[in-house]
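I am attaching a structure below and will ask some questions about it afterwards.
All protein chains but one are shown in place.
Going in written order, the chains are labelled A and B, and every chain counts its residues from 1.
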Amino acid sequence: MTAASAWHSAIRARGRGAALIALGAALAVGMAAGVACAKDDQPGGSSPGVTDTEIVLGTHFPLSQHLAAAYAPMATAGMKGYFDYVNDHGGVNGRKIRLLIEDDHYAPSDTAEVVRKLVEQDNVFAVVGGLGTATHSAVSQFLEDRGVPDMFVLSGASKFTEPVVKSRFGGNPDYLTEGKILGTYIARQYPRAKLALILQNDDFGGDGERGIEEGIAGSGVTIVVRENYESTETDLTSHVQRARNAGADVVVAYTLPPQGANVVKVAREVLNWDVPVVVTGVDATDIFVDLAGKQNAEGVVSVVFGKQIYETDDPGIAKHIEMVKQYGGGAPPSNLTVTGQAMAELMVEALTKAGRDLTRQSLIDAAESISNFTCSVCLVPVNLSTTDHRPFEVEQFVRMQEGKWTAFGEPIGFESTKP
Amino acid sequence: MDGALTARRVAGLALFALVAAFPYLYRLPPFDQVLDPFRTFQATRLMIWLVVLMGLNLLTGYSGQISLGHGALVAIGAYTAAVLMREYGVPVVLAVLAAGVFTGAIGFLLGLPALRLTGPYLAIATLAMMLALPQILKLNGIRELTGGVSGLLLSTPRAPGAVDGFMTDRQWLYYACAVPALVMTLLAWNVTRSHVGRAFIALRDAEIGAQQMGINVPLYKMIAFALSAFYAGIGGGLFVFTEGFMSPDTFDVNLSITMLVVVVLGGLTSIGGTVFAAFLMTFRNDLVDAMASLGVLKVPGAIVPGKEQAPETLRGALYGTVLILTVVFMPQGLAGFMRGLQERRPWKRWLQAARMPRRRTVPVGHPASPARKTRGGER
Partner (left out) sequence: MDTRRAHVATAKQPMGEFVQQAATGLATGSVYAVLALAIVLIYQSTKVVNFAQGEMAMLSTFIAWSWLSRFDYWPAFFLTLAVSALLGAALERVALRPVESAPALNSVIVTLGLFTIFDSLALWRWGGVPRPFPSPGVFSGSPLAVGTITISRLNIGIFCTSVVIMALLFAFLNFTKAGLAMRAAAENPAAARMVGIRVAHMLSIGWALSAAVGAVAGMLLAPILALQPSMMFGVIIFAFAAAVLGGLNSLPGAIVGGLTLGIAQNLAGTYVSPHTGSIDVTVAFLVIVLVLVVKPAGLLGRQVKRRV
């Protein structure tokens, strides 16, 4: 039967038959093409995104349509600004860094899409500083499967760095480690304290809770009440009241700055309660003080890994402010941009150490070899190894004094990379 | 149905062939410039959205029940399928079907309180459901099952060994979603043309009148909810199968609202409209980005004085404006617009007018002049 007569038969046949033949033909053509070149869909080689002159990096960040878009300057000004600065000063081993920032609106299904686009259409060499626990969870497996280096994830979830995945590194301190550090401090400072935990009802609060439990293990400190609140709650009066009624004499808050400030404000102003308050490093910002009021915030303790933006005497911060003014695209310098630059400095350090012969493997090896590296806006050193993918495991304690977070005492940490 | 080779039919067949062979097209010369495996991923997403939005259209378009909580039903379907596959090793097809049935049952139950609700009340209730679901999923009692805040991680979906060599995982996933999408679309097509569909429409247009005509309003309302929930469940199951990850935040209120919006934009009460809606849903970010790149987002900066943030933050405003403009000027959605074009065939009239000699037309205001648009008076 010739093609022509088959075609004529199709025309005369019932419509349904014609459809079937068309379908069959299409599939046959398609599969033939598929068989003919059935190989990996993966983009080529071990160094996509690397040319003689350029390194292409990607990240996913909320830039719009969500309240988390407040974090955008971390990437647009902090990371990208620093990369642009480095490019203007010779680049890395003769190559310039191009950072593609994709907007995921803090929605996991959008993250899944834009990261696939970055990997498959834009052929990025690596992903750096992907923001958000829920959002990054949607893509961490994909990046791992494709062997794309997932550098310095901006999420406090410990699950990204434990168990260690070769191609993935944590970014900011995870809340589990931070909780351990805070717990250790509390056990030292308030040996028989009754603890009230005020926790956000998600990974953030949950990891912090576990960390604190580990930190106080074996000491005389007990947890008398755990108050969970939903991230959209802004008035925590009832939670603080219950904490007080339970007889707590130290309050630990794993909250975002507005809620943290609310806790302190309610305790001091509404309940006349002078309880010592210890907060997560997420709250160690000027927003916290602004919202709580200088007087109410006095004496609150926290931990940080980076410098505060108002420490303009510090050369690293002074330089950072200049960098943001020049390369930040109009965003104001803030603790957000500081964190962004910290991540970018880590990335540049790893790229530099990987040398001119840049492959995904050499990048990962280089990152793992980072040792005792203190970035220009950091307070503590970074150590990484084949078994330790957490850059910041040591943190500096700060106390709110006269409206400023002031460092005190020795850094406490659980550095897992032995020198 | 005769075998006449109308232009329409040929186009239809070509379209069908295109859809059927899509995952392979990127290897062929004319297409390899514009297509790549990423597009296959997007096409797979489109198929899933088609199923989900078809359910929403059946509920809101045909039956006139406003639901801002469709996302919650999709999430329930996704979790059901995920738990079945992960904890009990149920094969995908069964898990997805079970998810559909389970979610359908929940939808049926939801129809109960909905029986007494009219528009705004239903909207509020479904919105509350949508907002409460993430919290419910994190409750202590259920947390072990749903993975709480961290969500559930499934193994990466892989094509069965039998197709190795001529079908990649991603191509397989496309067909795994396209076939159900086709089946469910045909199902919806049949339902809307059956007496059930007519009952739905009666429900929407004049509930009290429908009752007078002997239609069992409560029953059909609950069927509408159950059917749309069934679609949501299947869609959710397919989603979690292809994504491999599900968390309480994945289907949030924004997504629920966006789903309703695209269904309206695509065209309610229309299967074709749902196809448009699926396209809008899949490419909504690309569309907004495209509009943004036209420099539209820079305009407000010129008008409003003072320091402002990056233009990207205005994407939401662009989105909302387009939404309002469409609802005001094209309430029948894209499908309605296309239908209108087809019926009136303005191009034919323009051709005719161009060919004819100019004639004295009836002056405006004359009683015999074409009817002026009257504003809808009665509500």
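In this text, contacts are C-beta pairs under 8 Å (C-beta built on N, C-alpha and C of every residue); 3 or more make two chains touch, one makes a residue touch a chain.
Note that this is a predicted model, so its numbers are computed, not measured.
Undergrad: Among A:R210, A:R242 or A:K404, which residue is in contact with the omitted chain in the full complex?
TA: A:R242
Undergrad: Among B:P29, B:P91 or B:P120, which one touches the chain that has been omitted from the display?
TA: Selected residue, touching the omitted chain: B:P120.
Undergrad: Decide which residue listed in B:T40, B:T60 or B:T242 touches the omitted chain of the complex.
TA: B:T60
Undergrad: One chain is left out of this view; which of A:D274, A:D313, A:D357 or A:E410 touches it in the full complex?
TA: A:D274
Undergrad: Using the document's contact rule, name the residues of chain B that touch the chain not shown here.
TA: 60, 64, 66, 68, 112-113, 116-121, 123-125, 127-129, 131-132, 135-136, 138-141, 143, 208-209, 212, 257, 260-261, 264, 268, 300, 304, 306, 308-311, 313-321, 323-324, 327-328, 331, 375-379
Undergrad: Residue by residue, what part of chain A touches the chain that was omitted?
TA: The missing chain touches chain A at positions 64-65, 67-71, 189-190, 201, 226, 228-230, 232-235, 237-239, 241-242, 244-245, 247-249, 257-258, 261-262, 269-276, 287, 290-291, 293, 299, 334.
The rule is short, and it goes like this: only the chains that are shown with their structure count from here on.
Undergrad: How many angstrom between the C-alpha centroids of chain B and chain A?
TA: About 33 Å, centre to centre.
Undergrad: Could you pull out which chain A residues touch chain B in their complex?
TA: Contact set of chain A toward chain B: 10-19, 22-23, 25-27, 29-31, 33-38, 41, 63-66, 69, 72, 76, 103, 105, 107-110, 112-114, 116-117, 120-121, 134, 137-138, 141-142, 145, 157, 159, 201-203, 206, 230, 329-331.
Undergrad: Which part of chain B faces chain A closely enough to touch in the complex?
TA: 1-3, 5, 9, 13-14, 16-18, 20-21, 23-25, 27-28, 36-38, 41-42, 45, 135, 138, 148-151, 153, 156, 165-168, 170-171, 243-245, 247, 249-252, 254-255, 285, 309-310, 312-316, 319
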